[in-house]
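All protein chains but one are shown at their positions in the complex.
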Amino acid sequence: MAGKKGSKSGLREALAGLVGPDAVSDSREELEVYAGAGEMPALVVRPSEAAQVAELVRLANREKLNLVPVSSGPPHIHGGSWPLKGSVIVDLSGMRRILRTDRRNKVALIEPGVTFGQLQEAVEPLGLRVLKPLMPRANKSVIASALEREPITIPKYHWDMNDPLLCTEVVFGSGEVFRTGSAAGPGTLEQQWAEGHAQKNPLGPAQSDLVRVVQGAQGTMGVVTWATVKLEVKPQARRIYFLRESDLGKLIDFSYRVLRPKQTDEHLILNRWALACMLSEGAEEAARLAEKQAPYTLIYTLSGYEYFPQERVAYLEEDVGRAAQVSGVVPEREIPGVPLQRVWEMLDRPCSGRYWKERVRGGWREIFFITTLDRVPRMMEVMGEVLKRHAWPREEVGVYIQPMQLGRNCHLEYGLFFDPEDADAAAKAEGLCREAAADLADAGAFFSRPYGGWAEVAYSRCPDTVKALRMVKDMLDPGGVMNRGKLCFQEVG
Amino acid sequence: MALQDYLRDMEGCSRCSSCKWVPFNQVKSWRFAKNCPSVTRHNLHAFSGSGKMIMGLSMVSGRSELNDTVTEIIYRCQLCGACDTACKVYRDDIDLMDVLLALRAHCVEQGQLIPEHMLTIDALKREDNVFGEPKARRGDWAEGLDVKDAVGEKPQVLFHAGCRYSYDPDLRETVRGAVRLLRSAGVDLGIAGADEACCGGRAFELGYQGESENFADDMVSRVKATGASVLVTACSDCYAAFNYLYPRMGKELGVELYHITQYLEKLAGEGRLRLRQRVPKLVTWHDPCHLGRKSEPFTGEWKGDKLLRPVTMKRTGKKGVYDAPRNVLKSIPGIELVEMERIKGYAWCCGAGGGVLEAFPEFAAWTAAERIEEALATGAEALVTSCPWCLRIFRDAVEETGALLEVYDLTELALVSAGEGVLAGGAAR
Amino acid sequence: MSELNMLVCVKQVPDPEGPPSAFEVDREARRVIPKGIPPVLSPFDENALEAAIRLKEEHGGSVTLLSVGSGLSRAVMLKALASGADRLVLLDDPACDREKLDAQATAAVLAAAVRSLGGFDLILTGRQAADTNAGQVGLGLAEMLGIPAVPFARKVEVKGAGIRVESVLPDGYAVYEAELPALVTVSHEVGDLRYPSLMAIKQAKSLPVEELTLTGLGVDPASETRLELVSLVPPSRERRCRLVEADSPEEAGARLAELLREEKIL
Partner (left out) sequence: MSVEEARREFVELLGEENVSWEPAVLDCYAWQPTFNDDPDRWVKRPVAVVLPSSTEEVQEVVRICNRHGLRFKSFSTGWGAWNGPTFDNVVQVDLRRMDRIVEIDAKNMYAVIEPYVNGAQLQAEAMKVGLNTHIIGAGPNCSPLASATSGWGVGHDSIYMSYSARNLLGVEWVLPDGEVLRLGTLGSSGEWFNGDGPGPSLRGIMRGSCGALSGLGIFTRCALKLYNWPGPPEMEIDGIMLDAKMEVPENIGYYMCFFPDRKAFSDAMYKLGEAEIAYNALATSFGGYFDILTPRLFRKIEHADSIRSMIVNTFKYTLAILFAANSARELAYQEKVLHAIVREHGGFAMDVTRIKDFFSMLFMSFVRATIPALVFRMGGSFSTALDRNDALDSQAAWREVVREIKEGYIRKGQILDDLADNPYFVPYENNTWCHCEVVYQYDPRDPKHREALEPIFLDVTIAAIERCMEPLFTSDPRVRRLISPLAGNFSKYQQAISRGLDPKQAADNTLYSAEADFDFSGIDPQRVRRLQEVVEQRRW
């Protein structure tokens, strides 16, 4: 190994030896982008192939480095990749090859840097669509999103929590390369393809599902170097509907009725502020738009696929219409003040340009967790009390409810938007969110993606889980080189 | 056949445990999905049909020995046959019920005897009835009834009361009512009185198959001696003995055989029995094991590979007497029949059979209480059956548990409907 | 007289009341295999036990049951014990299988057991066993023990320091008196063994049961055996049916009598 052990320049050289000199940087400007609200990393390294990642992790073990994998472009929002001081950022966003698409089996094999827009562009001509979260930012990595278990907007395709992630190749913190699901072997990918396989089965290999411990790990277990993601057929006919309601209970009731028989495609609930913000360029436009909206809007779509698409939409419209009637809501075909085209874009496209949350006021805090639809009203009460205590205007909190796992639970997200220059507002939002997290958790909110301070909230409640997680961490990252200080691994490393 | 003759049956067990459940098509709830009192109460696999076969296999293979513990497990079983029905949904080559019988015969041959059963057998040998009551008093129940003495008066129909009806004072009115009912339909009826003897079915089930054969021989000669052309019994146990066990032992009664429910159905069909009085009641029907799956006629013994045995020779529990009692019930005006979840070939046992009532009364009572709960779950006011053993244990269970459920013999309701009697309160005693 | 210390020797046999079909003959193994019937005490042994219990009831004392055999049923023995005996002594050994042990060997084993147990005033056995009907063991045992024996008792009484026994003869009975210790073989006229209650059977489990071994007794049944079983076959049964034809029942009766005489049946 070239370079002097321990010194930054020595390290730089060593890394350059692995990935090439152009792919390593310690420029402060570049590093600040990664720092987020965390500390300054020492270096950023940008591998271009999987093999380099493995080498990198092995080097990290020898040199006791702290590697922080990053796949999406900035800004890094949730804090999962905010580094500790002196960390080495492993920026995978340059690995953006789509290695294979397979129309017949509806799957794509992609590298971590592949973004939603890029993938969509590649598969749409094949008649496929990408399962994606609502309005991801343009540079959001598909794999990172899936690894973070971000909810997708079509609950009927969200069979299990790891969807739409299927098979992966992962370099564990130990430096060992592993493949999960049916990609695991026997056989190389090429050999598997030749035998008709498509890396579609997310389970295994054998008697464990290590992909599940890599998912949700915020890069603490290893680095995914490629993965297959599940795609679905692009509808040939689509219709969008809106239920505009002040009574959230009715929308929840309707959701249960139509999610159970898997009738709707996209299906989500937004409050007026969230809806307005998503469809606006800024806070003022949002305020104008919000006035026109109902307190809550449930957006759903009905689709027809290859065979008799219009007929599918037609019968569903009647059946879903019946459900709406029973729930006491009326489906509408548009919402005031917004051309339908924009709503379609909101559902179908990643954000073009700035991330929508950024667009509202520049700064934002959010709080999201998992609960069930019938528990949402209780959560709203708890959140309402916190808002009241902090005198945060209720109508300026975005609410996003995304049913998951075919309706068995849901992602509930609150968004607080503020001017980042306004230190008071920022501090207020910060404090409010911290308190809300604790109160909501007390009321049963499940912080399944415990970023930053939520880790304490989440893990203090499940010491048995913490113990097992540490065992897993010791197994996969015995040297503690992966993204130190995250989750419940504060002591590790 | 000896236990080792069932080796193929026993080692054919795949341990799928279907024998523990109602045939899966018919599972209608969590609560009443289990079919085997033995393993439901005692839980160890050994208590299931499969478990008993595996114990048999283990012993025949020389891996374990018959001792008191194993014997008790073998006998903590009503031989209700529900496991056999469930097993046969999937298997053509296992006669689970036969293995259970062979296990008991094996116990008896090995001198692994249950004390209570030894006394029952002593009683049978001494007094020709399972209770050890005096032979001479067997006909007392019929005192004053308008009925012929079968010995000498040559009735067309011989009525066989069975041990329980002959001696159980609490059931005396019931059996007398049955006779009155038949007489009211003009049946030329005789009873053998003190000359009646046990059918021997109970001895067979206790494993004393040899003793049982003596009773069968005796019964055949007595029935022939009466010259009757029809034999009607009110006891399901006796009916199963006559319809299945006797032919299996190669004994022919040489008469037309009816269980009383079948005979009532026939009489009603011929217009001889007129059920006209309303009996406004919501009732449920309990299929006695011996009237149901265990009475299925014997169709010959298949030699050789049972996988090639014709389906007609496979006992599936489907050919028991299920429709006759239901038809009679339905023909009584005012009766509304609601079914329990476990019925017909997969009915839950009353608990009294197989020597359990004699040897393990608390287990018998538990089994009956389960059935009472199931009956109550239907919302019925009354549980109706047609077997003195079931009747007895259900009435005891109702008394014990305080369940709000009336328990009737089918003939009791028919008698009222025929205008020949009245229902006396809760349980028509 | 002081209390009687009695020993009753009992044999376990397949229920002799079982139907013929319950006795399967294995010619090769020269064994009778009972099917679907339980082992029971040989009925005459039951009579012997009844006699002993009655004596105990009248005069006090104790009754020990002794059985030699193979695969002895605890249930059968406990039930016997429950009828009114005080203790049970078993010698259960494959070498004592009832199909292998002849009368001589049985008597020898019993004699060894009696000597080992010691101290009996009166030994009672059945007049003969229901499976062999040989009737030799009791008397052989007395001979080996060197004590007086009275066969075929229909009544056993205590008289003074000895016993008085009524012994069945084909056309009446004879009365014998004997000093103790003595052995009596008992006939059914004594009366059936009483039925124990269920409670008594269950409680009998707590009565003392002793197990003897051949080695402990120093006896080898094989060397005592004098009888060789050459073959074992079920009796062949032949039925010939002839109908007696006649015009009247009276005539038929007369004709039948004639025929029976012709066939030398009468």
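First chain written, first letter: the chains are A, B and C, and each begins at residue 1.
Heads up, the rule we're going with is that contacts are C-beta pairs under 8 Å (C-beta built on N, C-alpha and C of every residue); 3 or more make two chains touch, one makes a residue touch a chain.
As the structure is a computational prediction, the values presented were derived from the model and not from experiment.
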item	value
Neighbouring displayed chains - absent chain, whole complex	A, B
Contact partner of the left-out chain, one of A:Ser48, A:Ser141 or A:Gln199	A:Gln199
Residue among A:Lys8, A:Lys85 or A:Arg260 touching the omitted chain	A:Arg260
Hidden partner chain, touching residue among A:Ala108, A:Val213 or A:Ala324	A:Val213
Contact with the hidden chain (one of A:Glu32, A:Glu311 or A:Glu334)	A:Glu311
Omitted-chain contact residue, chosen from B:Ala2, B:Ile54 or B:Val151	B:Ile54
Contacts of subunit A with the absent chain, listed as residue ranges	104-106, 149, 159-162, 176-179, 182, 184-189, 191-192, 194-201, 203-218, 220-221, 230, 233, 256, 260-263, 305-308, 311-312, 315-316, 318-319, 322, 370-374, 405-409, 441, 444, 446-450, 455, 458-459, 461-462, 464-465, 468-469, 471-472, 474-475, 487-488
Subunit B residues that touch the omitted chain in the full complex	8, 11-18, 21, 23-30, 33, 42-46, 50-51, 54-55, 57-59, 63-67, 69-70, 73, 85, 89-93, 307-308, 310-311, 318, 345-346
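Throughout what follows, only the chains that are shown with their structure count from here on.
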item	value
Touch-based graph of the chains, sorted into line, ring, star, complete or other	other
Euclidean distance of C-alpha centroids - subunit A vs subunit B, Å	66
Whole-Å gap separating subunit A and subunit C, where each centre is the average of the chain's CA atoms	91
For subunit B paired with subunit C, centre-to-centre distance based on mean C-alpha positions, whole Å	38
Of all residues in subunit A, the ones touching two or more other chains	none
Complex contacts: residues of subunit C adjacent to subunit B	12, 15, 17-19, 21-22, 34-39, 71-76, 78-79, 195, 198, 201-202
Touching residues on subunit B, where the partner in the complex is subunit C	2, 68, 105, 108-116, 118-119, 121-122, 125-126, 132, 207-214, 217
